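Shown here: the complex without one of its protein chains, the others still in place.
This part shows chain A:
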């Protein structure tokens, strides 16, 4: 291991303005329990050093809550109540109040006026650039709070869950950790180890989102997934169309 160190010292950053300086992060490894630095990587300042817009983070979290929410509450109106819609007593001559139906909303066991009606979808799409800004701010906040770690790969020597437990306790990565890799086929050892411990999540790069970044204590990116993430985000920060519809596919 020692002969190949350091693995990485620098990285070519695409579309880097000469005015901005890249931010740097250690590359760590999961190959041993002790926290050993394997290299250094440059991170793009447009993604990892943006202004921490907490309002954008809140907007993204709100969107992720809302778009899958369905309100199932339903109450019947007076027309849908069971029973006869007969006039309870005559209009005049009894000294009683005038009533036309026992099902009207002011009656006991009557229908409900303006009640919640049926399954209602709260789906909406947050603006495209708001979503991009949400990802960049979440990554920035994680990085500057020292909760973002970059590792060379997700390979660990054993499938024993105690190894993973020791590693996380040793590095103070907290109870919940989000591991992000380039592919969705993860190495066997880490899947076996993470399945025994609560709070460890494995995720491909395309599944990375603001809510799970904030939910987990630490975010662990592999170098491959970091490359892919930066490439995709920078593409959308520099592409030539003005894009607001969410379902256009990238061609080349």
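One rule holds in what follows: a contact is a pair of C-beta atoms (placed from the backbone, for glycine too) under 8 Å apart; a residue touches a chain by one contact, two chains touch by 3 or more; residues count from 1.
Definition applied: contacts and distances are computed from a predicted model.
One subunit of the complex is not drawn; among "GDP-L-galactose phosphorylase 1", "Trafficking protein particle complex subunit", "E2 ubiquitin-conjugating enzyme" or "Large ribosomal subunit protein mL49", its UniProt record names it "Large ribosomal subunit protein mL49". Among A:20, A:66, A:121 or A:183, the one in contact with the hidden chain is A:20.
Within the complete assembly, residues 17-20, 51-53, 235, 237-241, 250-252 of chain A touch the chain that is not shown.
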